[in-house]
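To start, I am sharing the structure in question, which I have written as structure tokens.
One protein chain is absent from this view; the other protein chains keep their places.
Take a look at subunit A:
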Amino acid sequence: FADFTPQATFDIKKCDLHRLEEGPPLKAELTRDQGLQYYRTMQTVRRMELKADQLYKQKIIRGFCHLYDGQEACAAGIEASINPTDHLITAYRAHGYTYTRGVSIKEILAELTGRKGGVAKGKGGSMHMYAPHFYGGNGIVGAQGQLFESFNMAALWKLPCIFICENNKYGMGTSVERASASIDYYKRGDFIPGIRVDGMDVLCVREATKFAADHCRSGKGPIVMELQTYRYHGHSMSDPGVSYRTREEIQEVRTKSDPISMLKERMLSNNMASVEEFKEIDVDIRKQVEEAAQFATSDPEPPLEDLCNHIFYNNPPLEVRGTNPWSKLKSVS
């Protein structure tokens, strides 16, 4: 490995700024180790999501399943610039963040398949996964009024909060143009400064997040970060994703802007790693995802004794009514 370039500097897209004199830098430094780490993270999320697609089609995963493939640079870039003790919360397209926030592939897939080895013991499912300093995974999104209430209070009290919009151009089956009076989401914080970022470039996301985090940590209050990104899958597994957008559009993003390819090509053209190395990483990830899927399909479902547990936290045991008055079940914290 002594022949590889240990570090290189890359030009990254300038961010659009709202109420800011300066923005994130126009160049990003990348070490070989960092590059391989970001590649590994994004490729793991990619392969994990594709495995989830497969398991869903086999009906081993049920209910709702909102996949993240295409958006990997967002979760990976953000995690690269925040601390594990920072607090992160997201909506239902949560598998990527669940992984970057420290939950194993095994525990994620086993949660999707509803087994006791899942991160929420099989009780939460796709949209309800949690980890230290990661508050899920949330199924209901009140997308407008509550956001502005949050903006107001965050700005009023100068809360160190980054409001992140992963703009993947569609809200379920409706394009942003048909749903929003203004699609400059980074400006919607009004009195809150904002940046618009190329969300397909992990380095861009990393630098923007670092900039936003520094802004917050220095006591300046909240900031809005809009990441322009794209999801290859439809809104969920029950949405084919081609009734409101063309296959050509999806294909174009895949060929020109795929976040994983972009990073790989940068590293290869700067001799930071070899094709074989990337192949090895791919093989290793494939193996890990396969093993995780094996676990997720063979681990038993949660035991019936667990049905009523965890209604309350730190509470004495209580009796829970079953489906009929003679069914008295038990709940412990």
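The rule we apply is simple: a contact is a pair of C-beta atoms (placed from the backbone, for glycine too) under 8 Å apart; a residue touches a chain by one contact, two chains touch by 3 or more; residues count from 1.
Here is the rule we use: contacts and distances are computed from a predicted model.
A.B. asks: Which listed name, "Serine/threonine-protein phosphatase 2A 56 kDa regulatory subunit", "Proteasome subunit alpha type", "Pyruvate dehydrogenase E1 component subunit beta" or "V-type proton ATPase subunit F", is the one UniProt assigns to the chain that has been left out?
C.D. replies: Result for the unshown chain: "Pyruvate dehydrogenase E1 component subunit beta".
A.B. asks: Of the listed residues A:Leu50, A:Leu268 or A:Val320, which contacts the missing chain in the full complex?
C.D. replies: With A:Leu50, A:Leu268 or A:Val320 as choices, the missing chain is touched by A:Val320.
A.B. asks: So which of A:Gly145, A:Gly219 or A:Pro316 would be touching the chain we can't see?
C.D. replies: Only one of A:Gly145, A:Gly219 or A:Pro316 touches the chain omitted from view, namely A:Gly145.
A.B. asks: Out of A:Gly96, A:Pro222, A:Pro259 or A:Pro302, which is the one that touches the chain we can't see?
C.D. replies: Of all options in A:Gly96, A:Pro222, A:Pro259 or A:Pro302, contact with the hidden chain holds for A:Pro302.
A.B. asks: Out of A:Ala52, A:Leu67 or A:Met127, which residue would touch the omitted chain in the full complex?
C.D. replies: A:Met127
A.B. asks: Can you list where subunit A touches the absent chain?
C.D. replies: Against the missing chain, subunit A presents residues 62-64, 111, 114-116, 118, 120, 122-128, 138-145, 171-174, 178-180, 243-244, 301-302, 304, 306-308, 311, 320-327, 329, 331.
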